[in-house]
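Then we have subunit A:
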Amino acid sequence: MNSMFFLFGAYSVAWLVVAGYLFFNLRKLKNVETRIEDIEELLRRKHQ
Partner candidate 1 sequence: MKKDRITKILLVLVLLMLPVNFYLIFQVAPTERIMGDVQRIFYLHVSLAISAYIGFGVLFVSSIMFLIKKNLYWDTLAYSAGEVGLMFSTLVLITGSFWARPVWNVWWTWDPRLVTMLILWFIYIGYFMLRKSISERLKKARYSAIIGILGFLDVPVVRLATKWWRSIHPRLSKEGGGLDPLMIKVMLFSLLTFVVFTIVIIIFRFRVAWAEERLYSILNEMEEYHE
Partner candidate 2 sequence: MGFVGNTFAIVKKDLLLELRAKEAISIMVFLSLLLLVVFNLSVEIDTENVSRLAPGILWVVFAFSGILGMGRTSLSERDDEAYLNIYFSSVNMESFYLAKVISNLLFLLLMEMFTIVSFVILFDYERLIFALAPLSLPLLLGSFGFSVVGTLFSFLSTGSRFGEIILPFLFLPVVVPILLGGVSSTDIILNGSGGDSPAKWLKILLVFDLLYFCISLILFRYIIEE
């Protein structure tokens, strides 16, 4: 019972951290992409 706590504790901490890290980076990527699109949009309007 007690040892099960440590087993699941270790696996859940590890996978939560990895998942959190990936999620965090995914959001960062989305954010950067929208900013690049905004800039491109701005440039296109300027040229017209």
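Behind the choice of candidates: all candidates are chains of the complex that A comes from, given by their letters.
By our rule, contacts are C-beta pairs under 8 Å (C-beta built on N, C-alpha and C of every residue); 3 or more make two chains touch, one makes a residue touch a chain; residues count from 1.
Note that this is a predicted model, so its numbers are computed, not measured.
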In-complex contact partner of subunit A, selected from candidates 1 or 2: 1
Parts of subunit A lying in touch with candidate 1, wherever the complex brings them together: 2-4, 6-7, 9-11, 13-14, 17-18, 21-22, 25, 28-29, 32-33, 35-36, 39
